[in-house]
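Here it is, the structure in full.
Every protein chain but one is kept in place in this view of the complex.
Chain lettering (A and B) follows the sequence in which the chains are written, and residue indices restart at 1 in each chain.
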Amino acid sequence: MRARVHGDRGWGIARVVFLALLTLFTLLPMVWMLLTSMKTQFAASQYPPEWWPRNVTFEQYFILLSPANETGREFLRYMFNSLWVSFATTVLSVMVAVPAAYAFSRFRFPGRNLLFYSVLLRNMFPAVVFLMPLFILMRWLHLVNTELSLILTYLTFGLPLSIWLLKGFYDNIPAQLEQAARIDGATRFQAFIQIVMPLSSPGIIATAIYSFILAWNEYVYALTFLNDKSKLTLPVGLQRFFTEYTTNWPGLMAASFITSVPVVVLFLVLQKYFVRALTEGAVKA
Amino acid sequence: MATFDEFGGLSSLGRRRLLGAAAAVGMAASMPGAARAATAPAGLDTSNWTPEYIASIAGTMEIDTAAECAKVVPLNTKGRVTYWYVGPNQASPQIDHRIDAEFWAAFAKTYPNITVEKQNLDYNQMLNKVRTAALGNAAPMVAKFPILWGVEFAAKGQLMPLKPEDVGFGSDEFWPGALKSVMWNGKSYGIPTNNETMGLIWNAALFQAAGLDPEKPPATWDDLVLYSKAIKDKTGKNGYGLVARTNAGNTPFRFMPQLWAYGGGALDEAEARPGYKSVYLNNAGSKAALQASFDMYVRDRSVPVSALTNTQNENQDPFISGQLGMMISHPSEYAFMLDRASKATGDDKKTAEMVVANMRYGLVPKGPARRAIVFGGSNAHVFDAKVVDGKLDMEAARALLAFSTGPEWSTKIAWTNSNPGNLRGFRTKWMKERLETIKFLNVTTSMLPSGIPFPVIPESGEIMNIIVPDMLQNALTKKMSVAAAADDAARKVKALLTSL
Partner (left out) sequence: MSVSTAAREPNVFARIVRHRADYLYIAPALGVMLLVIGYPIYDTIYLSFFNTPPSLAMADKIFVGTDNYVRILTSEAFLDVTINTLIWTAFSTFFAFALGLGAALALDRQFVGRGLLRGILLIPYVISAVAAAYIWRWLYHSDFGVIGALAVASGITDRPINFLDNVDTSLPSLIVVNVWKEFSFAMIMMLAGLQTVPEQLHRAAQVDGAGVFQRFWHITMPHLKGVTLVTVLLLLVANLNSFTIPWIMTAGGPAGSSDIWITAIYQLAFERIRFGVASAYSVILFVVMMSMGYFYVRALTGKDEATPG
């Protein structure tokens, strides 16, 4: 990032105040989530609330993460399912988006623009509207109650942005590099694999994070397509935790926290790729 | 806990017929004897259905489930059955988990060659799931539903005709009211598994602190409004656990009793011979009941403000931590609270044990018209072959039904929260054990004569889960006046019934 020359002191102060307030707005809800998760269920249903838990307990975390009890086993199961579905979606997304984006960027086949924008229009369709027809479709494909039904659906959520992001990236990679490789005897495909792929890795990583987060957090389809308790993913599991297991607010908050950790960590570690992909790919174009 | 109202629901029987035919448990004094003189199912004397009578017959009959089942489906039958039900969950008392496990172990022992693929679903999601599944031809072979639900699927032709005789029982072994709840167009589509009613539970310590008689529940709904206000004013805690969320089964289960007590209703379901044609939602009784809720929520602010977004689940923590005075609840609530108290630690344990010691069960209040509660329970159904996922294995399905709706397991499965659907269950030693170990079981059981079934029409779900809660919300948020909210709801029900 470039340092930028900026003026007045007043603006500097305003900037700091604004950022401080924004950070509080962002963090305070999560602080309360953490504090609540460390209370007992009794302490959580008090008015006025205990501002600071009097008896700090990690009971909810033990229950959720210990394979020794039923809740823990279930929760870990959901987490594993979420990991699996998100991972599979991510891998497939990259495998599908990379060649498509490359083709849209490099090739001049008839219908290219039309197809490109049709893909982007996927975002226009509300997920809820497709629940029933997709369920019937999945049933027809014998995929109801399988993780594959989710993976297939999630794939289409992430594709538009992924393809768009990657296409911007490929647009920025000079075609001469490939031409040079091809003169050296590489096929078009080899040139793509050996030259273009490595150069676009930030875009691919960004695409991967994006797909992973989408899949990790999706709720409505997971709710509709899966019945088998042993196949549920975390967001649905979270809701079960609330509706079924009494209103265990500390437990729910602990579960929310645990659910959030993987994506937050992943994103914090890899965010620079995401920003870079947006900057060099999509936005700059 | 997964509030067992969900197991409640509708039976087509009018209240009088229900009373007369079967369920007049206790309450002998309050009911004219003539109304109850009727058939004697399974050789039981229902005209004398008092807690004492129930206690006297319990443990008088030996049951050999395997032998009974063998007569219906040979025990060496090979097969596969898929089964969906609302089973015990994390919030259920430990004993429910144990019994569920025992049930499946016993079934596997009785029918070693039948594999069961079971789905224990969350009540709040089950209805939507079953609808979706049936539409997509992905339904299970057998399912156990709250009795409000079956008629919709029967009307759509998605259920197989099914009656007790199909699995070796006589129709006289079940409450006629429950049997009516599986009827559609004169045909039977299910077998009752369990039936129950709820009672009022309260925290005697909060009553005491509010200057109320700690041992007596409010006698009428008008009193309940006053009690709720007294608790709020004197202790700062919420009085009555009102719930008014839409599409959460618990709302109608707690509000309809109030409506019926004042002489109201959704349709004429509280009448002796309901025709389910006339709309009662905006009659004087319904409006009085709505006004009483309005008084508690808006005028007195004596109930949880979060009632509009809450389900009954959200009343349990406040109750056990001593923040809520009264609620309408199942007998299992006691077992559940006891469980919770035993798991609590430190100061919480003291609070919880205090609340458990101060927990009291009583009859749900009366109103000017009657004392009423929802007649609840569940039925088992078999889905039509064309909507079932895979090939319907009728023999395996019948084996599971014969086993689970018999006297032994319909008693055991209902352990903490209900009563056996099969009336012979009342004679078993397990019933005796339940009566001896489950505190307050006799109180909620004695509400059975006041049980009123929801209307047995496919539109019942929409009326009870959407239109009625909407009416409550419109009034309690002051979006509409009480009268206007009632009229609006009545108009919607009329439109619904005439639309097709």
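We adopt the following convention: contacts are C-beta pairs under 8 Å (C-beta built on N, C-alpha and C of every residue); 3 or more make two chains touch, one makes a residue touch a chain.
Only a predicted model underlies this, so the values are computations on that prediction, with no experimental measurement involved.
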Contact list for the unshown chain, restricted to visible chains: A, B
Per the touch definition above, residue among A:Met38, A:Ile63, A:Ala88 or A:Ala103 touching the missing chain: A:Ala103
Absent chain, residues of chain A that touch it: 1-8, 11, 15, 18-19, 22-23, 25-27, 29-30, 32-33, 36, 44-49, 95-97, 99-100, 102-104, 107-115, 117-134, 136-137, 152-153, 155-156, 159, 163-164, 213, 216-217, 219-220, 234-236, 238-239, 242, 249, 252-253, 256, 259-260, 263-264, 267-268, 271-272, 274-275, 278-279, 282-285
Contacts of chain B with the absent chain, listed as residue ranges: 128, 131-132, 135, 152, 155-158, 238, 244-247, 304-309, 318, 458-459, 461-462, 465-466, 470, 473-474, 476-480, 499-500
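Just so it is clear, only the chains that are shown with their structure count from here on.
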Distance between chain centroids, defined by C-alpha means - chain A, chain B (Å): 41
Chain A-facing residues of chain B, complex: 1-2, 84, 89-91, 97, 119-125, 128-129, 132-133, 135-138, 311, 313-314, 316-318, 320-321, 323, 344-348, 351-352, 389
List of chain A residues in touch with chain B within their complex: 40-47, 55, 57, 70-71, 132, 135-136, 138-139, 144-145, 223-224, 227-229, 240, 243-249
